[in-house]
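I am attaching a structure below and will ask some questions about it afterwards.
A single protein chain has been omitted; all remaining protein chains appear in their positions.
Chain lettering (A and B) follows the sequence in which the chains are written, and residue indices restart at 1 in each chain.
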Amino acid sequence: MSAIPMGYALGLAAILFALGLVGVLVRRNIIFVLASIEVMLNAAGLAFLAAGARWGRADGQVMFVFILAVAAAEVSVGLAIALKCRRHLGTLDIDAISKLKD
Amino acid sequence: MMVAFWIAGGVAVAATGMVITRKNAMHALLYLVVSFLALAVVFYVLGAPLIAALEVIIYAGAIMVLFLFALMLLGLSTRHERQERAWMRPQGWVLPGLLTAVLLAELIYVMASGGPGAAPGAAPGPLEVKDVGMSLFGPYLLGVELASILLLAGLVAAHRLTREDPEDELQ
Partner (left out) sequence: MHAVLPFVPFFPMVAFAVLALAGGRMAPRIIAITGVAPTALSALLTLITTGAFLGAPPDGRVLSVSFWTWVHIGGFAPKIAFYLDPLSLVMMLVVTFVGSLILLYSVEFMKGQEGYRRFFAYMNLFIGSMLILVLSSDLLFLLVGWEGVGLSSYLLIGFWYGDPANGAAARKAFIVTRVGDTALLVGLLLIFTQLGSLDIQNTMGSAQAEWARGSGMATAAALLILSGAIGKSAQLPLQTWLPDAMAGPTPVSALIHAATMVTAGVYLVARTHVVFDLAPAAQMVTAIIGAATLLYAGLSALAQTDIKRVLAYSTISQIGYMFLALGVGAWSAAIFHLMAHAFFKALLFLAAGLVIKAMGEEHDIRRMGGLRKDLPIVFWTFLIGAASLAAFPLVTAGFFSKDLVVDLTLSSQRGNLFLWVVAVVGALVTSLYAFRVVFLVFFGDPQSTLPRSTSPQERRGRGFGKASVVPLLVLATLAVAGGWMQLPRQWGGPSAFTDFLQPVLPAPATRVGGFAESAAPQVIVAVISVAAIYLSYLLFARRPAVVAGVAEHPLFQRLSNLALSGWGFDRLYGAVFVTPFLWLTRGGRGDVIDAGVSTIAWLARLLQRLLRRSQSGRLRYYVAAASFGVIAFIAVGILR
C-alpha cells in the first residue's frame, strides 16, 4: 500500500531531526529544550517506521513503541526537574543550572 | 498518497519551525501539537495506522497535556516572553544553524548515495496490527518489560522530584 519511497520519508525525518537539534542548541528555556527533544525523538521514530515499511517488517513499529515509552519517561522526569528548578533557582534558564560543574 | 505525504510533511516541517522560534511557550506547544498531528498523517500514509493512532493519543494527547500542566504550574507571563526575546538574539542562531545544516547535508548525502532507492518491485504486503502485536510480545518481550521498568522509574523520579520538601525551602 505504501507507495512512498523510503528516501523521502527518511529525508523528512532528517529535516525534523535537524530542526529539533537547532531548537536544543538555541533555546535556553528548559520547556523549549524539552519540546525540541520530543521533535528529535519523533524524527527518529519516523526513520524507524520508514525503514520498517520499506522491508515490510513489524520491527520498525515496535521500535516506535519503545521510543514512545522512552519519550514519556523522559518528559515526565524532565518536566519534574523543570518545576524543581523553578522553585529552587527561580529561573528556567538552562545555562544557569551549572552547579554540577567541576 | 504522495500528495498526502507532501502536504503532511510540509505542515510538519513548518509547524516544527514555528515551535523552535516562538517566544510564547503556549503557542509553541500548540504548534508542536500540529506537528505531531501532521506526523500522524505521515505515519498513516506509510502504512502504520496503529502508530498513527498512538502518535495522536500519546504524543499529541498525553505528553502534550503533561507539558500544558507543567506550563500552568510554572505560571509563565509576559515577563518571560520578554526574557525569551532577550535570550534569542539573531547572532545566537548562526552557529547552531550552521552546525545543523552540515549535519543535515551529510545525512541527506548518505541517504541519497548509499541506501536502496524505491521500494522493490514485489512490495511486501501491508502490515496488520496483529503483526506488530505478535512481534511486540514475541521476540521483543524483554524490551517491553524493560520499557515498563523505565516508565516505573520515571514515575517514581517524577514523584520524588516534585514533592514538597520542607528542607528544600531552606536552601
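Things worth noting here:
Everything below uses one rule, namely that contacts are C-beta pairs under 8 Å (C-beta built on N, C-alpha and C of every residue); 3 or more make two chains touch, one makes a residue touch a chain.
A quick note: this is a predicted structure, and the numbers were derived from the prediction, not measured.
Of the listed positions B:Leu71, B:Leu103 or B:Val129, the one in contact with the omitted chain in the full complex is B:Leu103. In the full complex, subunit A touches the omitted chain through residues 21, 24-25, 28, 33, 94-95, 97-102. Interface residues of subunit B facing the missing partner chain: 95-96, 99-100, 102-103, 106-107, 109-110.
Here, only the chains that are shown with their structure count from here on.
The part of subunit B that touches subunit A in the complex is made up of residues 1-2, 5, 9, 12-13, 16-17, 19-20, 25, 28-29, 32, 35-36, 39, 42-43, 45-48, 50-51, 54-55, 58-59, 62-63, 66-67, 70-71, 73-74, 80, 84, 87-88, 92-93, 95-97, 99-101, 103-104, 107-108, 111-112, 115-119, 123-127, 131-132, 134-136, 140, 143, 147-148, 150-151, 153-155, 157-158, 161-162, 168, 171.
On the side of subunit A, the complex with subunit B involves touching residues 1-12, 14-23, 25-29, 31-32, 34-36, 38-39, 42, 45-46, 49-50, 52-62, 64-66, 68-77, 79-84, 86-88, 92-93.
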